[in-house]
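All protein chains but one are shown in place.
Each chain carries a letter (A and B) given by its place in the written order, and its residues are counted from 1.
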Amino acid sequence: MTPDPFTLSHWYAIGRIEDFPNGYKGEHRILSTDIAVSHHGELNVTGPEGSMGVQTRYGHVWTTLSRDPRPLYNMPEFEEEGRRLVTAGAIAVRCSGLRAVENFLDMAHFPFVHTGILGVEEHAEVEKYDVSMGAAGDEIWATKCRFFQPMAAAAAEGGQVIEYRYRVAHPYSTILYKTCPLRDGHWDLIGLFIQPTEEDECIVHSFVLVFDEHNTDTDLLHFQQNIFLQDRMVLENQVPNKLPIDPRWEMPTRAVKSHGVTWSTTRFEKVA
Amino acid sequence: MKLYDYVLSGNCYKIRLLLGFLDLDYEKRPVDFFPGREHKSDAFLKINPLGQIPVLEDGEIRIRDAQAILIYLASRYDKSGEWFPGQSHSQIAEVAQWLAFSDMITSTASAARLHDMLGYNLDIDAARAGAHRLLRVLEDHLAHQEFDGHDWLAGRRPTIADISCFPYVALAEDGGIDLFCYPAILRWIRRFTALDGFHSMPGINVSP
Partner (left out) sequence: MDTDVSQVGWIPVALNNAVQAGSAIRVIAGTDDIALWRGKDGVAHAWENRCPHRGMRLSYGTVCGNRLRCLYHGWIYDGSGTCVAIPAHPDLTPPQTIKVRTYRCVEAGALIWISDEDNSAPAIDGHWTPCRSLHIEVAMPDLPEILKWTKVNSVRPLSTYAADVALPDQGRLILAVHPMGSKGAMLHCALPASARRDSLLSASHWLGELRSRIEQAAVV
């Protein structure tokens, strides 16, 4: 299946900047398409139709199959003083990238999948939260998400109710803004940049961008990878492994439906 | 005691498991194995010239290799003497045999996992086929142990042989290796996760 125009119109992260040092040459894949990446003084990405767009941002290298891509969304937090960026590397998962987004947007699994870290079974209730379109009409935000967490971040001590905001600015990318346990009025960012390789396979690049004076980068890395690998086991065991467009599931369905996304999805009726 | 540790490493997990069973205090020194390849850095090669984790430091002693560390910890700190039983020569040999076997699991099942999960470039079909050959041997042995009324690899009680084989067997599905066709292995995994002092790692499903 050829990707739908909306899916094709985006920039996709293919790795961390430091994974492509000068002299690098390698084969990669996005949207069921082989691409070649090389770095000789400058980065070059070549696809079946020749040279492709390339940019470095948010700690990663991005490319696109589109000749006229939508601009990559803005995260002004990357320019803020005092934050630390930790990139967690490329982790491959046998599922639709949209399934990985669905999982990331979902607090209800914390007590069961991230037991004792992001949730506890005694506090499994998910309260109402707000869902709205972003200012330009092309983003979805879920705000006022509150959840009790025993160990919300590597820097957290003891349980607390954490406020979250989720941002879906791109069908294969999602960012979580989480109240910073160290700085009032600030948010810590955790995000996924997903590289969809096939309709049912993806590579997840994740990052944390936080204020944290207690932990080393490696502590933060281990915390993040621990959580993500707990999710990976779930993601590889969902049937079907493409995303069913489920009318009862507001966030991903809105994001996917309003833009005519079909690649990497199945219609809900088929699996119900 | 200090353990050079990586959260996603099954070999480090072996050590965390035994330290947990023995209820010993230790300090973790997290290593950026992926994506940073810190274990291949000049600084780390001074700690382990093989460029591998785990490494354990206990006072002046520094030990590399998960199996060697298990032997060290069990023989030094396990007062019960059950994790590494030393009375019978044949049982010592039996434990040693499974410790060696577990390193073969590392080079097959763990390799498949590194390929599927972290994008390592290696022959995935060979890794999976090799893992299945070993899993058949393990399945036969565990089933035959059950005929003898034994729940564990080397006798009636769990030993470091079980600890050493457990992680990469239980994590095999991360590398696309199905476990559902090995019923005796599945029963053994369930018994293992029910042990007092057991703790999990991501990729291992523990249903109480």
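Throughout what follows, contacts are C-beta pairs under 8 Å (C-beta built on N, C-alpha and C of every residue); 3 or more make two chains touch, one makes a residue touch a chain.
Just so you know, these numbers come straight off a predicted model, no measurement behind them.
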Q: Indicate each shown chain that the hidden chain touches within the full complex.
A: A, B
Q: Determine which one of A:D19, A:E102 or A:E199 touches the chain that has been left out.
A: A:E102
Q.
For a quick check of understanding: of B:R37, B:R62, B:R76 or B:H144, which residue touches the chain that isn't displayed?
A. B:H144
Q) Who touches the missing chain here, A:G15, A:P111, A:P150 or A:G191? A) A:P111
Q: By the contact definition given up top, give the residues of chain A that touch the hidden chain.
A: 102, 106-109, 111-113, 121, 124-126, 233-234, 237-240, 244, 246, 249, 271
Q) In the full complex, which residues of chain B touch the absent chain? A) 132, 136, 140, 143-144, 147-148, 178, 180-183, 186-187, 190, 205, 207-208
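One rule holds in what follows: only the chains that are shown with their structure count from here on.
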**Q.** Centre-to-centre distance between chain B and chain A (centres being mean Cα positions), rounded to whole Å
**A.** 32
Q.
Looking at the complex, which residues from chain A come into contact with chain B?
A. 16, 19, 87-92, 94, 203, 216-219, 221-222, 225-230, 232-233, 236
Q.
List the residues on chain B that touch chain A in their complex, please.
A. 6-8, 30-32, 34-36, 38, 116-119, 173-174, 176, 202-203, 205
